[in-house]
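Below you will find the structure I want to go over with you.
For this view, one protein chain was removed and the others were kept in their places.
Up next, chain A:
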Amino acid sequence: MSFMDFLNFHIVPGVVLGSIYAVGAIGITLVFGILRFSHFAHGDMATLGAFVALALVTAGLTPWAALPIAMAAVAVVAIVVDKLFYDYLKARPKIMTVMASLGVALMLRAVVQVVFGVDPRTYASGIVRPDEYFGILLRDRELYTLAAVVAIVIGLTLFLRHSRWGKAMRAMSDNPDLARLSGVDNRKVTMLTWAIVGALCAASGFMLGINNELHSMMGWQVLLPMFAAAILGGVGRVEGAVLGGLIVGIAEELSIFILPAQYKAATAFALLLLILLVRPRGLLNGKVL
């Protein structure tokens, strides 16, 4: 196999998948860093986002025009879910919120299954041939996915680094008591965090859907690689989530060289075990769990 073939058939799909994992992992890391629990409904929130976009596409929008609307819709859903379930448990041990998020995951999935059915769907049918860029083969949807992920990561980083409320989010993650003593309103930061996390969920679900197909289990199936990515990079770190996502995505695509293809999904699990054994705070030194 030539080097370009290796690049085109293994690395490129790995980077595309990995950047989608990265978007999911950023959300997981934000919830963990700021709200301090593991959000198991993350995957199914992504599924919801993918199907909201499908509904918009069915109504006549192009998929990429549907994306921002789906992001906004799931942002609202995430805020409502927080107000209805997680907020109610905030004074209780965090494990209760984790369990509640598992319940929310099942609920969101049930809604998707009732409304959209359980059969696989797609945004657009037909075979798309890739274009060549300096020897690298990319389909439009892959190119747009990568561009969207880069835009999301840059936008979010600028927001967290430079805006007033972005800094408030970082402060809340860094030292919640001191943030409150500085006059930061915890409820506003929580709401903002859910809005961002919901939007990121929708984006990752949409990108999974447009690069493959939509089905009601799609989000649940990527929950493990997304968590692996967040932990691998160092929980609480956005740049770590990006790095972790890319590593998990590429590792999954390369796993076929040593594992039968049906074990692809085990790669994330193996990576997760490995990092927890060797470097539990992740590559970029996340918060201690």
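Throughout what follows, contacts are C-beta pairs under 8 Å (C-beta built on N, C-alpha and C of every residue); 3 or more make two chains touch, one makes a residue touch a chain; residues count from 1.
Everything that follows uses one rule, which is that contacts and distances are computed from a predicted model.
Visitor: From the names "Ferredoxin, 2Fe-2S", "Carbon monoxide dehydrogenase large chain", "ATP-binding cassette domain-containing protein" or "ABC transporter", which one matches the UniProt record for the unseen chain?
Guide: In UniProt, the chain that is not shown appears as "ABC transporter".
Visitor: For the chain left off this view, which of A:Asp174, A:Glu213 or A:Glu239 is in contact with it?
Guide: Spelled out, the listed residue whose C-beta touches the missing chain is A:Asp174.
Visitor: Specify the residue from the set A:Ile11, A:Met96 or A:Val184 that touches the hidden chain.
Guide: A:Val184
Visitor: Footprint of the hidden chain on chain A, which residues?
Guide: With respect to the unshown chain, the touching residues of chain A are 164, 167-168, 170-171, 173-175, 177-185.
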